[in-house]
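Heads up, one of the protein chains got dropped from this complex, but the rest are sitting where they should.
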Amino acid sequence: MDWSVLLAQATINGLIVGLLYLLMAVGFTLVFGVMRMVNFAHGEFYMLGAVSAYFLTTWLQLPFLAAVAVTFFGSVLFGGLLEWLILQPFRRDELNGMIVTIGMAMILQNLALILCGPDPLSMPAVVEGTLQVAGIFIPYSRIYVVFFALLVLALLYGYLKYSRPGRALRAVVEDFEIASIQGIRARIYYPLGFGLGVGLASIAGALMAPLFSVSPFVGATPLLKAFIVVVLGGLGSIPGAAFAGLVLGLIESYASLFFSSSTADMMIFALVMVMLVLRPKGLLGKGEV
Amino acid sequence: MKQELLKVQALSRHFGGLAALNNVSFSVAKGEIIGLIGPNGAGKTTAFNVISGTMPPTSGQVIFAGQDISGRPPSQVVVSGLARTFQSTSTYPQMTVAQNVYRGLLSRLEGSAVARLVGRRERLLKPAQVSNEVDAILEMVDLQSWREVAAGSLAYGLQKKLGIAVALATRPTILLLDEPAAGLNHEECNELSKLLRQLQEQQGLTLLLVEHHMALVMELCERIVVLVQGEKIAEGSPGEIRENPAVVEAYLGAPDYAHA
Partner (left out) sequence: MAHFSMPGSSLGRKEWGLLSLLGVLAIWPWFMGAFVLHLAILTSLNVLIVNGLSIIARSGQLSFGHAAFAAVGAYVSVLLSVEFGLPILLTSAIGLLMAALVALLLGWVILRLKGVYFVLVTFSFGELMRLALLDWGELTGGANGIANIAPITLFDFAFDSRSRFYALALLVAFLSMLLMRRLFASHFGQAIDAVYENPALAESTGLSVHRIQIVAFVLGSMLAALGGILQARYIGYISPESFNPGISVAFITMLVIGGQRSVWGPLVGALLLTPLPELFRGAVHTQNIFYGAALILILRFMPGGLASLMSLFKRTEDKK
């Protein structure tokens, strides 16, 4: 057993999964940061992204990247619309707003079940073949996905750092009170924050669709992972969520070398509970508790 | 020499790098009416919150009736006999005036789980006496005629009185009042002054007021403690405080001072 190869493989796998978690978590934190609401429907937007990518590539024969882009913008718009139509009355009422997102999740998942049925659909691979480097195997399709995930992240980073709305969003996430004092208008930033947040979930779903299967049930696990990452990384910190996403991917990958997957999961949830009690701000978060 | 009831000793409270309270000491004797004043941001409300147990001190002690109560939660401090009112009217708006007072005395009920949860052994109330006790408390603040009215529909001044009644329902030995005159008009203020004086004389209550309304403070309080930026800068009788140059300077230009 060549441990260095196993570790290297685990590292690569962990980083790939970690990127997925990162996208989910950053989107989730964005929604929480702007609206102080836990979005129980976040996983269903991941699922919508996967389903949308599937249908756009197989029925409309769009190239994969175009499908991803359409999915993203569609989700941002859809999310913004949902926020404006349904979540608006709950902007100051986070607890009930959270339950409303549960209702939204139920509706979205079951609409998908009616449209697609429960059976998993598999998308044709975007790219075939496997890269082999020093005994480590990386399918090209994963490299492809990693590349585009990184591209999305770079664009997101640029947007949040350099554009006016992006900077305002960050300000709202990082310090709600100061942002509202500076007159950042809720009317735009709530739908924008929600739309962008769930858009990121959709992109994660779309990018991962060729790698994993597509079905109305794929949203549950990403939602749990988003919870975990966001608690560990800080419920109000975008960099914290990003960092914790990668870390979680790596931890899971390494832990699977030594423990059964449910033991590893248990340990992680226990850690989540401990973090919530001892350090609700997470490892890096600055959000108010 | 009057018996010392409450003693605040070297009390400090920091928020991150900010010292909201820094090494504040003063004491309150039994039966006194003490005023705690200072410009905005002086730390009066923080002092209040620390003394009443809403937040723990960073250092220093709060000693009440000989016991160190520093850092104890409010529900336990109340058992010892220290009660407080809130600045924004704090009532149960959908409950009647009587029901509000009832909830105030709940933790005193003899043999009840609620009393046992906070370890109360004194000033217990027998359940059969609840109705009488509610009436007695309402009489103290002259709210009997509003007994069955929903608290939320009372006029502001009456709501504040109800807040005092709820605190009195715990039968405290000392009552801390957080800006009781805020939002009251001239007539209501006079009524408040009379009420507080009555509570001191007829119920033997000791009172500690945080207040901005200078006229009330000067008229009512026997001693005044002045806080500025978290530190005590003066303590003395109203006359002494009025002439204290440091106090005058701290308040110079502050519109409240014109009332004194």
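Per-chain numbering from 1; labels A and B assigned in written order.
Keep in mind that, in the parts below, a residue touches a chain if its C-beta (ideal position, glycine included) is under 8 Å from a C-beta of that chain, and two chains touch if they have at least 3 such contacts.
Keep in mind it's a predicted model, so treat the numbers as computed, not measured.
Considering B:A98, B:I164, B:L196 or B:C221, the position touching the chain not shown turns out to be B:A98 (whole complex). Of the listed positions A:L62, A:L153 or A:V272, the one in contact with the omitted chain in the full complex is A:V272. Residue-wise, the contact with the chain that is not shown comes from B:V166, picked out of B:V166, B:L199, B:M218 or B:A250. Among A:V31, A:M47, A:A67 or A:A105, only A:A105 touches the chain that is left out of the view. Residues 52, 54, 73-76, 78-79, 83-84, 86, 90-92, 94-95, 98-99, 102-109, 112-115, 117-118, 120, 127, 130-132, 134-135, 166-167, 169-170 of chain B touch the missing chain (whole complex, contact as defined above). The missing chain lies against chain A, touching residues 36-38, 86, 89-90, 94-96, 98-100, 102-107, 109-111, 113-114, 224, 227, 231, 260, 262-263, 265-266, 269-270, 272-273, 276-277, 280, 289.
Here is the rule we go by: only the chains that are shown with their structure count from here on.
Per-chain CA centroids place chain A at a distance of 50 Å from chain B.
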